[in-house]
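Missing here: one protein chain of the complex. Every other protein chain is in place.
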Amino acid sequence: MTDTIIKIDLNQSAYDNDSVHNRWHPDIPMVSTVKPGDDFIIECYDWTGGQIKNNDNAEDIRDVDLTQVHFLSGPVAIDGAQPGDLLEVDILDIGTFAEQQWGFNGFFSKKNGGGFLTDRFPEAQKSIWDFNGIYTKSRHVPGVEFAGILHPGLIGCLPSRDMLDTWNQREKELFDTNPDREPALACLPYADTAHMGRMQGDAKAAAAAEGARTVPPREHGGNCDIKDLTRGAKIYFPVYVDGAGLSVGDLHFSQGDGEITFCGAIEMAGWIHLRVNLIKDGMSKYQVKNPIFKPSPLVPKYDDYLIFEGISVDDTGKQHYLDTSLAYQQACMNAINYLTKFGYSEAQGYAIIGCAPIQGHISGVVDIPNSCATLWLPTDIFEFDIKPSADGPVKHLDGSVNIPKAADLD
Amino acid sequence: MTDTIIKIDLNQSAYDNDSVHNRWHPDIPMVSTVKPGDDFIIECYDWTGGQIKNNDNAEDIRDVDLTQVHFLSGPVAIDGAQPGDLLEVDILDIGTFAEQQWGFNGFFSKKNGGGFLTDRFPEAQKSIWDFNGIYTKSRHVPGVEFAGILHPGLIGCLPSRDMLDTWNQREKELFDTNPDREPALACLPYADTAHMGRMQGDAKAAAAAEGARTVPPREHGGNCDIKDLTRGAKIYFPVYVDGAGLSVGDLHFSQGDGEITFCGAIEMAGWIHLRVNLIKDGMSKYQVKNPIFKPSPLVPKYDDYLIFEGISVDDTGKQHYLDTSLAYQQACMNAINYLTKFGYSEAQGYAIIGCAPIQGHISGVVDIPNSCATLWLPTDIFEFDIKPSADGPVKHLDGSVNIPKAADLD
Amino acid sequence: MTDTIIKIDLNQSAYDNDSVHNRWHPDIPMVSTVKPGDDFIIECYDWTGGQIKNNDNAEDIRDVDLTQVHFLSGPVAIDGAQPGDLLEVDILDIGTFAEQQWGFNGFFSKKNGGGFLTDRFPEAQKSIWDFNGIYTKSRHVPGVEFAGILHPGLIGCLPSRDMLDTWNQREKELFDTNPDREPALACLPYADTAHMGRMQGDAKAAAAAEGARTVPPREHGGNCDIKDLTRGAKIYFPVYVDGAGLSVGDLHFSQGDGEITFCGAIEMAGWIHLRVNLIKDGMSKYQVKNPIFKPSPLVPKYDDYLIFEGISVDDTGKQHYLDTSLAYQQACMNAINYLTKFGYSEAQGYAIIGCAPIQGHISGVVDIPNSCATLWLPTDIFEFDIKPSADGPVKHLDGSVNIPKAADLD
Partner (left out) sequence: MTDTIIKIDLNQSAYDNDSVHNRWHPDIPMVSTVKPGDDFIIECYDWTGGQIKNNDNAEDIRDVDLTQVHFLSGPVAIDGAQPGDLLEVDILDIGTFAEQQWGFNGFFSKKNGGGFLTDRFPEAQKSIWDFNGIYTKSRHVPGVEFAGILHPGLIGCLPSRDMLDTWNQREKELFDTNPDREPALACLPYADTAHMGRMQGDAKAAAAAEGARTVPPREHGGNCDIKDLTRGAKIYFPVYVDGAGLSVGDLHFSQGDGEITFCGAIEMAGWIHLRVNLIKDGMSKYQVKNPIFKPSPLVPKYDDYLIFEGISVDDTGKQHYLDTSLAYQQACMNAINYLTKFGYSEAQGYAIIGCAPIQGHISGVVDIPNSCATLWLPTDIFEFDIKPSADGPVKHLDGSVNIPKAADLD
């Protein structure tokens, strides 16, 4: 029976679990040690540490404290790992807890985090997704069911001191170009809500003041939110400190490319089963800066798609220069508009392309001045036919069900 | 036997073929008329109209006249098509000419067009790819062979007058923000090299002066360079003028997502077999702004990948805000660096990810301040194993072969 | 939390669990009742009820009592199900027990059950396969690891009295054509080891004497051993008795088409999560005699194959007439012979094609007098390259490890 080296209690605050942390810092103490070739299980809180409940009220999404995220389990030391190595991680499996067979998707308020389409969806909304074995569906989004592509949104090794300094410096420089912007340009260190694992006293206070926030993906991987890091995938992580210090969290039951709603996957608590090995000096052998990975042989096959194009002209008609994010936003909006013709609300359309295993492709990035991005919407996840026809669309939903919304408090 | 409604002669200048044009304008006369349900064949020049030769000298790439591109075959009128309709186009097949079993890939000089990684590859380079049935390989890029995913880089219907005006206005506004930039921010109308099909005299001159350049993708589709519009795909195009006016060109034998080298596919002359139908009033029925499409059942299956991540921090270490193009550039460079460890030159690596059926995914776009993009490199296209291992990479190429380069004329 | 409606105890004899049975009979009492739309979990013994142990000795395979198999969990009544309906069963998930992370594959002795290639492998052999999340590998078969395609080997509804009589009659007629054959032509009712669930006394004795053995697949499905009935699949079962009476067992972690070693999958104890619905009068509506099913979206993708052909000429050179089983035997032997060139023993080769997700295709069945069958061996499950090359094969295994064998007694 495989060892569970980190356990959590869903009824206990994540702050009270000293095998958990929510900042990146080289000095966070290891909580367990394993050897190359070992496999082991790690339990994880959902990324918010339990702030979001299974109900029909979006106020918890509106009021979420984003300075607390993400609660990660770890760091785990790997015997013999040294800076410059590649840590090979096999994701052997990922699962849910029997007592918590649901996850959540949210749109954050524009005033508290926002999201990819925050101008169109400025207020907090929440949908709850029930798990039925490999499948999920939501009482807030009728007519759609799909197999999950379970993955950790966030996984990576501890940064070195130099790397931490680099991160903090470059992000601060960006932040300072527009410090009053909402949402902010970057999330800077914030000691008040830092959970530094087993650090104590002054050392903890010092580290909390400079610990990098977990929000962005960085050289070590981190919060990449890549749906394809699913069970069965093999990842090669750069190692920056002795022992590597692998941490993981932010498990998702499913997600589309881009994790566009920000709270964008179907977020869940659960466990992950890993196996680790080392490629000594692998970073220079293969000239690796960011993680590389091999996809899993066990991925939900939804390969009949309807594909939406978007170009980098914004809603006001203004031309932008090769802005691929904008092109993808336009493709997302085209897909949402299309889905409304079958009876979905715009918010339901947004939730679908955030949660379902859609693909987002960078289709053209050189044909000045327009980038072209495509959103691949799988058609087999719907209970009805969504393909175009000469007869026009049929409204399958009567609008009686929608996604709960919570108005901003002024 | 299916009718070939537009023929070309590879030994004749594209300017002398009046079923060809290289600008978008609502007044370009239709050159053929078909009915809904018809299928027909159209022959196409390569996008440059034959400027590039099958040799080992990149001067033609350096000296290419980009004001001439793209030479499109059409426009074809569809009986009964009216503004607001959707034109359903089945790409039944695409083929090469028996007498021209090769295509080219180029990196343009930074002074003449550039490309996605033009700062790293500022000078003109060219590789020639031979076709062997469904496969292609290049004498300039040893060790790699793959099945083509043939597609038109450019296809769409004529714009209306209003749409043309919108295009010209918004692109001019962008251009004017930095008119001296090299490469330019946008390609504005340019009458000298305009080919307006069968237009004559003053009408032609007037249209040439305002005809939109074919470079960017726009609402009508156009130069989307989406590799997935391959034979077997079905596309729904917005119609803006009576008769629709479908034009097509810029055929590719293969291409990766992004068409990153700009002359980025394996460019070829050839023919395309199409079938058309109409969804009357389909634009409002389905709220369609840009084309939508269904992928083909006949796509080369290369689904064992090695996947490279990139984030939006540039080579100088500067942090950018959710810049997905930059993230994808970084992923591209990570892939190129990796390939050099097996003996490829950087230019060969660049050509491979430009030509082979790689995927470019928008993996994370909300985790401020970093976008995360992934480049999916198929491993089965290589004659040797490129996966990481504890033993480290093996150099399979000795560097004796490289991609011809032509130095800029100062 | 989903209800587990049938529980088992691995430390208790299957005979002592009255929610289990090992014969088919219309009078076996239902052990639980569910409603259309319900989902529920059922625990299952391995098919032998625990006769096989995790060790390196094949005597338990040699001495297995095949009159006891298969131990099925059920029958479950579905409210409202009537003869003539179709019972729609979604396999929502299948899992292993945390305390039993292994399964077994066996070749039975030719004197006790035999197998598809029993003339070549006449003595009992056993390999143990360890589960590592979604993957499995065996200490007895080095160099191969693959993701499981978990499925129930045996699932279906209770037969009616008429159907039971039909089964018994036709199988007895076949048996009587050669009653002394070894292995037998058919497994006839056998009361001594019958487990009739909750039946008692005379009723039990009478039913045990005529209860159909569970070995063959029949009209109701039953022991189909179809690897594609994996988690995520949807099956439509004919209903023959009021309440349907769904039973399930013989869970497999993985198996190739044909289940050729007879004890042919990686056999395991575990649980299965099901959801049921009804299509009233579906048998006549769709003219259904045997079950039909839709495959799962979540199937291990091993689609780089080496494919072996076989024709219906036997090892002595004798020509048989369109004998597809023989053609497939020949394809199997060709694959085994091929694998020996890389260092595998013949028994290891046999175990691999029995356990791994190989495909067996009926490729030609009309070209008299030879049937042609093909065995599709996935190449990505091996740690080394098994494709042919001009250099010839490399022996990766030194023969020091083999599959335990138990010689027949006298």
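Letters are used for the chains, namely A, B and C, taken in the order the chains are written, and counting of residues starts over at 1 for each.
The rule is short, and it goes like this: a residue touches a chain if its C-beta (ideal position, glycine included) is under 8 Å from a C-beta of that chain, and two chains touch if they have at least 3 such contacts.
A quick note: this is a predicted structure, and the numbers were derived from the prediction, not measured.
The shown chains contacted by the absent chain are A, B, C, with contact judged over the whole complex. One of C:Pro122, C:Pro217 or C:Pro404 touches the chain omitted from the figure, and that residue is C:Pro217.
Across C:Asp90, C:Glu123, C:Glu145 or C:Glu171, the single residue that touches the chain missing here is C:Glu171.
The residue from C:Ile226, C:Val248, C:Ile266 or C:Ala351 that touches the chain not shown here is C:Ile226.
Where chain B meets the chain that is not shown, the touching residues are 1-2, 39, 90-93, 98-99, 101, 132-135, 146-147, 231-232, 273, 275, 296-302, 380.
Mapped onto chain C, contacts with the missing chain fall at residues 86, 88, 115-116, 166, 170-171, 173-174, 183-187, 215-219, 221, 223-228, 236, 257-262, 264, 277-280, 282, 285-295, 303-311, 313, 317-325, 328, 330-331, 334, 337-338, 340-341, 359-374, 376, 387-390, 392-393. Mapped onto chain A, the footprint of the missing chain covers residues 301, 303-304, 380, 385.
Criterion: only the chains that are shown with their structure count from here on.
The distance from the centre of chain B to the centre of chain C, each centre being the mean of the chain's C-alpha atoms, comes to 51 Å.
Between chain A and chain B the centroid-to-centroid distance comes to 32 Å (mean Cα coordinates, whole Å). Residue positions 303-304 of chain B each touch two or more of the other chains.
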